[in-house]
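Dumping the structure here so I can ask a few things about it.
Every protein chain except one is present and positioned as in the full complex.
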Amino acid sequence: MNDLQRYRLQFTRRHFLAKSMLGLGGLALGSLMMPGLFRKKEEEILSMPVGLPHFAPKAKRIIYLFQNGAPSQLESFDYKPLLNKMQGQDLPASVRMGQRLTGMTSNQEKFPLVGSAFGFKQYGQSGAWVSDMFPGIASIVDDICIVKTIHTDAINHDPALTFFQTGAQQGNRPSMGAWLSYGLGSENQNLPAFTVLLSRGRGNGQGVYSKLWTNGFLDSIHQGVVFSSGPDPVLYLNNPVGHDSLSRRAMLDEIAAFNQGSFAHTGDPEIQARIAQYEMSYRMQTAVPELTDLSKEPDHIIKMYGPDCLVPGSFASNCLLARKLSEAGVRFVQLYHQGWDQHGNLVGEMPLQAQDVDRASAALVRDLKQRGLLDETLVIWGGEFGRTNYCQGDLGRNNYGRDHHPKCFSIWMAGGGIKPGVVYGETDEFGYNIVKDPVSVHDLHATLLHLLGLDHEQLTFRHLGRRYRLTDVEGSLVPGIMA
Amino acid sequence: MNTTDQRWRIAENVFSSVLLVLQVLLLLLWPFHEKLLLPDWALSGGRLHPILLHFPIVLLSMLAIAWFIRKGLGDALFSDLAFRSVLLLASFLATVTCLSGYVLSHKGDYDPELLGRHRNLGTFTALLSYLLWVFYPGRGTARDTRPFTVLFGISLSAIVLGSHFGGSLTHGEDYLFPDAEETTERKRPPLTANSTVYEALVQSVLDSRCTGCHNPKKAKGQLDLSSLEGLLKGGKSGAPWIPGDPLQSLMVQRILLDPADKKHMPPRGKPQLTAVEINQIEYWVHRGADLNQKISALLETDSLRILAMAMAGASPSSIKVARSYGFPEAGTAAIEKLQSPYRTLRPLYQQGPALQLSFFLKGAFQLNMIRECKPVAAQVVSLTLAKMPLQDPDVKELAMFTNLERMDLSGTEIQGKTLGELKPLSMLEYLSLTQTRVGLEELRSLKGIPSLKKVWIWNTAVDSADWILLKKAMPHIEWDFGTRMDEMERLKLTMPQPSDPDKMIFNSGEMLQLKHPLRGARILFTTDGSDPDTLQGNEYKQGIAVDRPMNILARAVLDGWMASDPKIFSVYARGIMPDSVVLLTRPNPKYLLNGGPSLVDNQKGDAGNLLVNWLGFRENYCQAMVITDGKKTIRQLILSTAINHYAYVFPPQRITVRYGLEKGKWLHTEQLRPAQPANYGPVANQPYIINLKSGAWKYLELSIEPVQKLPSWHSGKNEKAWVFLDEIFLQ
Partner (left out) sequence: MTPGKIERTPNASTGSLMMAMPFLALATLLCWTLACSSSGPEDVPETVNFNLHVRPILSDRCFKCHGPDGKSREANLRLDTEEGAFQALQDDPAKHVIVKGDPLRSELFQRISSPDTSLLMPPPSSHLSLSAKEIELIRRWIQQGAPYQKHWAFIAPKKPPLPGVKKKNWPRNEIDYFILHAMEAQGLAPNDEADPASLLRRLCVDLTGLPPSPSALDEVLKSKDPGKWEKHTESLLSSAHYGERMAIPWLDLARYADSHGYQDDGMRTMWPWRDWVIHAFNENLSYDQFITWQIAGDQLPNPSREQILATGFNRNHKITQEGGVIDEEYRIEYVTDRTNTFGKAFLALTYECAKCHDHKYDPISQKEYYSSFAFFNQVNEKGLVGDITLASPGDPPVIQISSEEIRNTLRFINKKDSAPVVAMVMKDSSKPRITRLLKRGVYDQPGDTVDMLTPAAVLPFDTTKFIKNRLGLAQWLTDPAHPLTARVFVNRIWQEFFGRGLVKSSGDFGMQGDLPTHPQLLDWLAVDFMEHGWDVKRLVRQITGSATYRQSAVRSPKKQQQDPENIYYSYSQRLRLSAELLRDHVLASSGLLVREIGGPSVKPYQPKGVWESTTSGRGELARYVQDHGDKLYRRGMYTFIKRTAPPPSMLVFDAVGRDQCEVKRLRTNTPIQALVLMNDPMVLEASRVLAETLVSEGGKPETQIEKAFHRILSRKILPRERERILQYYQAEKKRFSQETARANAFVHVGEFPSKTGLDQREVAALMQVIHMMYNLEEASVKP
């Protein structure tokens, strides 16, 4: 091989390396300018495994104080002096506009207007009107946002309740809590992400149904788990008598060993999942009782919620428990308090109902606030529809009842991302129709999801060929109530 | 080699190398141009495209011509030095032009079809030109020049065609300068509550959708929407709106027209207005198209204000861009690795770098679990250690979370001696120390963290005096001292509860167990029906013996609280257990239960729910035979019934007991005619006590007659009443 060739060869080799470096340099540059190249594609990112907010959330958790049976807005937050002036006069047809009525009043030929038997006063900087039955809530008006213009499609309890919880009147769609558990995942691996607390007041009750906390077509892991304070906080949680956590541990170790064996034999990945679930159940057994034991709460907290908070199954104790669950990272704590269905004897029953919930509801908001949790916890208080401005049946001298009214009613919200000290929306002076800023149940859902960092149009689940949403095909945000 | 030659070679090498880099880049961009992501400054690079493009076109066509007519030209022209280097230059320019083209196309909205063709031909040319340079055979060599010629031919036609498509794309000069769109955007001040509603709702939309064409430079339809003046002047078709009447307003009409319509604005292919944008313009016109109204002048709840504030960024949609974090992502792997049941590490939201870190289950906590988080420490913005057994010495471990904004140390075991260690947390805004033992002095060391906004300190060693001092010392911090309930407020205690709510019937020796949930509460009770106040109430200890039917009243009392209302426990003593009870008549099938035995099954019924635990009689009166072993002395027979007037359940008309030692041979008979109500009364459980001549009776025959005709005051007057029984007792 002569020198020239050798020189060529070397030249070539050096040149080759040099050039290839350049080539790669070009690629590198390219990849710099086109991050997509080595990243997931847009649509892949869009369809990312759910379990994370779509964008930065304002709230991380929800506590929903559902007032089951529909408390009257006209005796709580929607002050209508005109009704007292027109006491006993018939509701002008021009106002009713042929609105459909329930079977209870549809055959009533007169619709005598009736004003609140309870006084109203203005409170706080917002000057919100609150009835004398709710002194506790009145004392926190500057922390809450009262929405007077919620309206719904249903006029009977079951469909209305189901609509509020699942976004549809019929069928078993996943409930709000299940959607959140699905959309946000659980914060604390040792507790369910969606829990339900039940209580019954002293008024006319309407019952609740397990379909209200169903996972619908979502994975059962998103099913609401019913909690209660007291000896048996979660179904099947307690070890059988004659068992302590030590012997339970021993048993679990045996089970795990054998399950590992069958995994080695069959290679079925389900077995691994199963082992994990047994471990979690064990952790739940340790985590839950320490949560649901309310007796250790300091006295001033007990005073705050009121003495009932130590009586298992009372609304007050559920509020206190709700705080503890939320504190421990439970995404959605759903309370149901029965007894708000005052078709008759409203004057007799409603004060009792109010007594049972007023102090504790206010205490919950205060308590969350003093723990710095209110910023990231969203509290909602309200029923499934409102009540009519006219009396059901004959108007007695000092007692009356109100029928179901879907066209407007009041709820209040506080905390995570909600504008405090605001009264949103206006109803007409009869308290019958909405005149400004209506908020539909779907709008409410959309807004709640939004505050938790979820786009209600993107939080979907495909089932039997259709993409389902909590907000079905509707729902728009309500900026006016968002901080 | 002579120096020119060498210098040329070096130049060629450097030049061609750079060229190669660009070529590869081009090759890469070709298939992936949609993925191109560029910073704004780079975009201006795109504006060079229209200038640049002329050079390669000219150069290449010149060279081409030269090549095709090479016969008539001198050798020198085709030497490496001349022709080849020019070729290199042309190729280089072509490539650069191309790249700038990609940048440009990335920005504007063009007819995708044309753009596509132009892109492909352009790129094709550029790549080709490189090959041309590489392949250049020189002239008069032995090598075959035809392929080169062909190549050259192709590239020439590519150039012509490509530039043609390009031509039909370009919109002339406003690419060289930044166009109206940006200028308008830039000179607008950010929207605030003090901006006018017009700026928020209308101008913002015009800027983003319209001023691209309707600006001073190219005022399509003689309309300039970039300024208020231009707007009010209107276009050739007149003023843009009629206050209060959106549907008659030109602007709204144009927007609402069918997109197919030529007059529809913005024209097809251009970005259209969103429903929200249309809606807000319409609504603004509807509300009188006031140009000077300030957002702040409107009511909080006014929809117009809400819409405007939404635009001004106080809106939900602004949340998405609300908080952008400077630091890089931690990477899923690192995050996954740290997940455990006792330590949750979650991104704040999808595709955001910020993380929140929480610890659960104090039993499982180890300091190491914090240390392990080092790799993601920079990303953690929120940290929860509530209730974890964290000690003062451990606090220094927290210093690594340099971007922390919110930290919850409530319920930990720290005393705060080492709070100074938190100094590096220069972003920390919220800190909770409640239910720890931190005191005034320790808290002073928080001075070192100027970013702190709020600190929670209730249930700590801090007393209200210290609190005042703190507020003085560090006024920039909001010190949350918790909600103080009115100490003087006296609340009424809840009533005592039975340990076993279902147990109302007691065998001899069994006791009624009571409890009260509140620590330290005492229970006072009476068994004689009197009010169990502090005077005559006996203090509850282990339980209350039940040896007969009793009404036990009990209250709870505790200092600082009002005594509870008295609670009544109606309890029964099982007494003598009969061997059997046989029904001689049939109850109503709906309320059959297990017949006679259910009268001594210790299952008390609740008069509120007659469907459970009750035997019901209406059609036939109730006759039952009670049989005992005849050994124990019997003095009393107690019959427990239900009263529920609304449900037609009344006291029996008459109760008759015949009894003796042998069946049928009755030695005695007792009768009882319970009082009948004169009006609706409460729902209640009602026991009837029938005193017997004491004796060890073996057989007792019991007959109970329901009321045959309900009284006139009752809604079901003259109908038959019901009788409901749940238990009978022998004493």
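For clarity, chains are labelled A and B in written order, and residue numbers in each chain start from 1.
As a working rule, a contact is a pair of C-beta atoms (placed from the backbone, for glycine too) under 8 Å apart; a residue touches a chain by one contact, two chains touch by 3 or more.
What you see is a predicted model; the values in this text were computed from it and never measured.
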item	value
Residue among A:Asn172, A:Asn345, A:Asn399 or A:Asn433 that touches the chain left out of view	A:Asn172
Selected from A:Asp142, A:Asp158, A:Asp375 or A:Glu429 as touching the chain missing from the view	A:Asp158
Options B:Gly74, B:Pro271 or B:Pro450, residue touching the unrepresented chain	B:Pro271
Positions on subunit A where the hidden chain makes contact	8, 11-12, 15-16, 19-20, 22-23, 26-27, 36-43, 46, 100, 102-104, 106, 155-158, 170-172, 192, 198, 200, 205-211, 214, 217, 219-221, 223, 225-226, 228, 232, 234-243, 247-248, 250-251, 254-255, 257-259, 261-262, 265-271, 273-275, 277-278, 280-281, 284-285, 313, 338, 343, 403-404, 457-458, 460, 464-466
Contacts of subunit B with the absent chain, listed as residue ranges	1-2, 5, 16, 20, 23-24, 27-28, 30-32, 34, 79-80, 84, 109-110, 112-113, 130, 134-138, 141, 143, 258-260, 269-272, 589, 608-609, 611-612
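Assume only the chains that are shown with their structure count from here on.
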item	value
Interface residues, subunit A side, partner subunit B - complex	18-19, 22-23, 25-27, 29-31, 33-37, 45, 48, 52-58, 185, 187-190, 279-280, 283, 286-287, 295, 298-300, 302-304, 306-308, 310-311, 327-329, 366-367, 369-372, 422-426, 436-437, 447, 450, 453, 477, 479-480, 482
Residue ranges of subunit B touching subunit A (in the complex, touch as defined)	17, 20-25, 27-29, 32, 34-38, 300-301, 303, 306-307, 309-310, 314-316, 319-320, 322-323, 340-342, 344, 346-352, 354, 358, 360-361, 363, 386, 408, 410, 430, 432, 434, 454, 456, 458-459, 480, 482-485, 489, 491-494, 497, 517-519, 561
